[in-house]
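Taken from a larger complex, these chains appear in their original positions, while the remainder are omitted.
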Amino acid sequence: MILRMDRLQTELPKPKNPSANDAAAIQELLGGKFGEMSTLMNYTFQSFNFRGRSQLRPFYDLIANIATEEYGHIELVSYCINMLLTGVTKRDPNPVSGPLADAANFRNSYHTLASGQQALPTDSMGNYWNGSFVYSSGNLKADLLHNFFLECGARANKIRAYEMVTDPCARAMVGYLLVRGGVHIVAYAKALEKLTGVDVGKLLPIPDISNKKFPEAKAHEDAGLHLKLYQFSTEDYGTAGKIWNGPHPEDGQECKFEPLPEGYGAPVPDLEPEPQLNSPLDPAMIADILKKMQ
Amino acid sequence: MILRMDRLQTELPKPKNPSANDAAAIQELLGGKFGEMSTLMNYTFQSFNFRGRSQLRPFYDLIANIATEEYGHIELVSYCINMLLTGVTKRDPNPVSGPLADAANFRNSYHTLASGQQALPTDSMGNYWNGSFVYSSGNLKADLLHNFFLECGARANKIRAYEMVTDPCARAMVGYLLVRGGVHIVAYAKALEKLTGVDVGKLLPIPDISNKKFPEAKAHEDAGLHLKLYQFSTEDYGTAGKIWNGPHPEDGQECKFEPLPEGYGAPVPDLEPEPQLNSPLDPAMIADILKKMQ
Amino acid sequence: MILRMDRLQTELPKPKNPSANDAAAIQELLGGKFGEMSTLMNYTFQSFNFRGRSQLRPFYDLIANIATEEYGHIELVSYCINMLLTGVTKRDPNPVSGPLADAANFRNSYHTLASGQQALPTDSMGNYWNGSFVYSSGNLKADLLHNFFLECGARANKIRAYEMVTDPCARAMVGYLLVRGGVHIVAYAKALEKLTGVDVGKLLPIPDISNKKFPEAKAHEDAGLHLKLYQFSTEDYGTAGKIWNGPHPEDGQECKFEPLPEGYGAPVPDLEPEPQLNSPLDPAMIADILKKMQ
């Protein structure tokens, strides 16, 4: 059960060069096998399914907090896609002028045919996200190892998306996610360490390039964002700090489990209408509704 | 961005007759085309994607609140499945005895092979939920009509699941969802009515059988649960009441938009371990961990 | 462009033992890789796509006539499934009695959850028919070879469905289709022979068991049904007889291309309501509508 806040976890600057093909690439981070839909749904199902949680509450709480944070990640990636797609076709409400003519050459035709230049739960090739990407074996050790690997695979995707799309909107998003995904990698490493004594964190970074090489990520890490695991609940899931503690494997600083700071994040952007797509409505109809609703 | 509470939206009684085939049927309500994954993801993406929301905020807020409530629904269905699956195989940690032998005849073999007798994002035939079930056209009228239909289709599924599975755990869950899904149907009808003036609510019920025929649903409706749309946010999405108001189309009582009541719902059940599946861990390992974690 | 007749191509007796699992098996003949959806759609697309038809009209006409006949085959298989599913659950409109309780053990749960005990475009495992089953290479020789193989694969499926389901309704349907599918196999063999001079028909039967071993098929063949290719058009596609002529490869009788006989086939059965599924409507609502519509 959740409550929602109308905020993004980090601020996304308006794109300098809206680009449908950039948006198409970013879809991989949303609906790809290693996209945020996958991290969200893996941990969410694992938390619903956790057997024997009364005995192993810190593990349950850890997974539940991370699952909760991931919801904000599908939101962030979706907004980035929506912003990159805003204004990429001609804003002419007269269909005869062929306002979408350029879109015939866009890599992703769903963005204009199925959505109003908006995000969809597909990957960068237009293949739909599906439930086979969820692993929930019920065995805690196997699930944690899976999650550790999943986050590393997701990190590889983010790095490559960063290299493909240079627009500041996308890079702000990816830079933030590299840091927060990095927290999740370390969290699952620490959980495995609690179970086995193996210093899993020393395997990092995977792939073998540091977050510090990405200026947008480095700025967040300089501010210590990679050290905080947040409690994404006002009352519950409070024992994750029994796992998230001790030195960070990359720089040795102390890891802290904290309540999500008051006012975290940034307001959600207001997405401009695209009248050629009747999105959200025909302009005349909008005017009419506004009158009626007063 | 969300916060999570460790509570179910309604209480689920312990099953009288745990049954793998009943659990398999209930999967349709989770990962089927008309399952809760679909309602959750449709409204969630529509809310992320909403263009021109500053002008049409009540519609945005309506969709966002319902989307948020749906998260609690995937949780509820998942717990129901998990409870129906608890104890359906022999609890013998010795693999040689063939503790899962009965499972070779279960309709859904993923429950024991891929999960630890737990819910998965598939439908009742083991087909995975996928993103082609999400509609987000960007046109508000088309999206609302879709949502109205989707909820009616979901209602048909719930009714039939109710008729297939008679265990009280499942019926408590379905009865509750019939009422809350009913609220969503009416909410989308009212939204369409605001846009067009058409009395869409008079089409109801679809399918043509009243919630009052289902005792578990009737009890909730007698208590007025079908009249409340909740604000699933402490601060945001507060204007949905501009749409959710006026008489309920079935009984004419007044509809009210309210903050989610303090302490809503029930505690989440603690799911018993299934040692034959090493879920969550080998018993010896659990003991070992508990010692270490003190 | 088509016109439709409210008739089945052959008469289907009422099932002696309606059976959900028998219906589930028969779905393979509808939506399987080698089901009637596949034959219909392969030939239909090949006919739309035929390049250079003015020069090769007999081939175009042959494919178009067979494509047209196949529509009647998806109809026939669908009715058989519908009839096998009629009455397999309890006809109690009160959901509390659990009228669908038996269905939790049916192999195919879509029949009661997604349909009203009715046919769906899936195969015997509930996997959906999909467009990857269509081959339309544009090369006539390759397409004809494909079609010849497809019909042989379809024949194997029919033979096995016949052996799995013994109810007279299913056997009447399969027996008829074995004969008509046999015509199609020979037709594609003859088409290949016209192109190459190779006596392809001598490869038959594939699989290596004669239609005469199936009493319901034998009865049709005794009446000469395996010798007729019908013109499924009142005016067009009339040159297929340039290919469909000469001796039948199995018994040497003369093949004839003829107009579809007047009054061919049988009336479509009237499918009984299943009120527990609200199919077609709640009984009270039906009464109400009938009154209004007078």
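Residue numbering begins at 1 within each chain, and the chains themselves are lettered A, B and C in the order written.
Going forward, a contact is a pair of C-beta atoms (placed from the backbone, for glycine too) under 8 Å apart; a residue touches a chain by one contact, two chains touch by 3 or more.
Remember, predicted model here, so these are calculated numbers, not experimental data.
Depicted are 3 of the identical subunits; the complete assembly encoded in this structure file consists of 6 such copies.
To be clear about the criterion, only the chains that are shown with their structure count from here on.
Under the stated contact rule, the graph of chain-to-chain touches is a line, running from one end chain to the other without closing.
Every chain gets a centre from its CA atoms, and the centre nearest the mean of all protein CA atoms is that of B. Each chain gets a centre from the mean of its Cα atoms; for chain B and chain C, those two points are 39 Å apart.
We define each chain's centre as the mean of its Cα atoms; on that basis chain A and chain B are separated by 23 Å. Centre-to-centre, using mean CA coordinates, chain A is 48 Å away from chain C. Within chain A, no positions touching two or more other chains are listed. Listed in rising order, the residues of chain B touching chain C in the complex are 19, 21-22, 24-25, 28, 32-33, 107, 124-127, 156-157, 159-166, 207-209, 213-215. Within the complex formed with chain B, the residues of chain C that make contact are 93-96, 98-101, 103-105, 107-110, 112-114, 125-128, 276-278, 281-282, 285.
Per the touch definition, chain B reaches chain A in the complex via residues 1-9, 31, 37, 41, 44-45, 48-56, 58-59, 64, 67-68, 71-72, 74-75, 78-79, 82, 114-122, 128-132, 134, 136-141, 194-195, 232-237, 242, 260, 264-265, 270-274, 277-281, 285-286, 289-290, 292-293.
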